[in-house]
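There's a structure below that I have some questions on.
With one protein chain held back, the other chains of the complex are shown just where they sit.
Should a chain be cited, it is by its letter among A, B and C, assigned in written order, with residues numbered from 1 in that chain.
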Amino acid sequence: MFTPNPYSLNSRKVAEATDEWLAKRGVSKTQIGQLVHFLQKDYFPDLSLDECIVHVDAVLSKREVQNAVLTGIQLDVLAEEGKLITPLQEMIKNDEGLYGCDEVLALSIVNVYGSIGFTNFGYIDKLKPGILKKLNEKNGEHTHTFLDDIVGAIAASAASRIAHRKQAEREADTNLPLD
Amino acid sequence: MFTPNPYSLNSRKVAEATDEWLAKRGVSKTQIGQLVHFLQKDYFPDLSLDECIVHVDAVLSKREVQNAVLTGIQLDVLAEEGKLITPLQEMIKNDEGLYGCDEVLALSIVNVYGSIGFTNFGYIDKLKPGILKKLNEKNGEHTHTFLDDIVGAIAASAASRIAHRKQAEREADTNLPLD
Amino acid sequence: MFTPNPYSLNSRKVAEATDEWLAKRGVSKTQIGQLVHFLQKDYFPDLSLDECIVHVDAVLSKREVQNAVLTGIQLDVLAEEGKLITPLQEMIKNDEGLYGCDEVLALSIVNVYGSIGFTNFGYIDKLKPGILKKLNEKNGEHTHTFLDDIVGAIAASAASRIAHRKQAEREADTNLPLD
Partner (left out) sequence: MFTPNPYSLNSRKVAEATDEWLAKRGVSKTQIGQLVHFLQKDYFPDLSLDECIVHVDAVLSKREVQNAVLTGIQLDVLAEEGKLITPLQEMIKNDEGLYGCDEVLALSIVNVYGSIGFTNFGYIDKLKPGILKKLNEKNGEHTHTFLDDIVGAIAASAASRIAHRKQAEREADTNLPLD
């Protein structure tokens, strides 16, 4: 007698798929780290790229973030292959201005590190530095309607994480009295 | 010489596809109207089902709502057909407890009518009255991981819309002086 | 025998108080309209400042927006007068980087016009053009920790509203066929 295995989530698989798919879609952690460095270098002049990458890794270890990455990339890939229903296909393929589910998923990433990340997200989403510019090149080959916003959101979240950590370090150093 | 038409959004098509796909997935406006009635009948005893359906229609006329409906149903359908990447396929197919992109899309619907809808959304999402119970029956045939939350969000939004309108009517009736 | 009047919301009063307090805190609708124009002029070269102000007025007519404006200004005023509890007083007075309730309230405004406004909000919140620069001058006299973000959010919402309306006009003009 055959009993099918009941479904059981395997978190390691979700984490690994997130890493694999980001790489497959042309995004490295170094490139996301560069966005973080761009956002934070004026506030923390000693901040190194390596340190930024550590924070990117921490953001990517969150399940909420992994879910958004996989879901967004999935929709991009299917739009690229022309496999979505009409008119969703056309809206995602053309990064239609009134289609905002990409921003919605991106914001669910930013929220995990709190509201102080909103500003940074909007700022790089508009400026498109580094890898964001490349993702946004609409050359007909690839569709990155979701990934574009998601990568910006990961960078903004890592920037928020740095702001929180730096504050903790500063307070540990100065050993503030409670008075 | 052939020049392909540049992309141009056709809003009527988006609205029509939303209506068609809701029907195809087994959800009628009357059923959503019944959820609204369930949520609001204690506050407005004279509220009719027909009135509720009018508000459901108004919610469904918003582009932000249509985008979320089409995106969510698309992911449900693909999960049903086993066409998503691993482990997204397994997470959506099994309505995995730690996968929250369905709630994220649903909340983007509720937000359009303001924060007073959050409570109603959570309440019927937990209680699963009416059509929500049917959508949530996991009998192996259909996957409604997203639609479930989206229908609840539409009902919660229509309930918020009613609360705003009823207040306006009350004030018009009583012709409130300014001080 | 004395019976106190039961509470009854007067929406006109809420709307009027919103207008009055924005003016009292040094923000005119023209100045918000200029932010909207700054955000949208590249996409719609014919857009006039007057048109922008009409959209600002529409955004300000929403109860959700009025609630956020009044709540934010209230907290600014109390911080200015030194009347908040410690350490909330210090955090708001100094626009502390890890305090994000100002961004939270601002985002509740943006949400009403959908997720496409997130980017514009973050962008002007970082760039601080026009009135935002003035609100952000920390000269010791006034505290605009909340108002700063709220004005940016109203402008971003008006920009979203314009994007939706312009699309509708375009479609009406071209009389798009359905297939």
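Miscellaneous remarks
Simple rule for what comes next: contacts are C-beta pairs under 8 Å (C-beta built on N, C-alpha and C of every residue); 3 or more make two chains touch, one makes a residue touch a chain.
Not measured: the values here are computed from a predicted model.
Note that of B:L9, B:V69, B:I92 or B:L107, the residue touching the chain absent from this view is B:L107. Remark: the residues of chain B touching the chain excluded from display are 97-101, 103-104, 106-107, 114-116, 118-123, 125-127, 163-164, 167. Residue positions on chain A in contact with the hidden chain: 8-13, 16, 62-64, 108, 111-112, 114-115, 164, 167-168, 171, 174, 176, 178, in rising order. Taking the whole complex into account, chain C touches the unshown chain at residues 7, 9-10, 13-14, 17, 21, 63-64, 67-68, 70-71, 74-75, 77-78, 83-88, 90-91, 93-94, 96, 98-101, 104-105, 108.
As a working rule, only the chains that are shown with their structure count from here on.
Chain B and chain C have CA centres that are 27 Å apart.
The set of chain C residues touching two or more other chains comprises 114-115, 164, 167.
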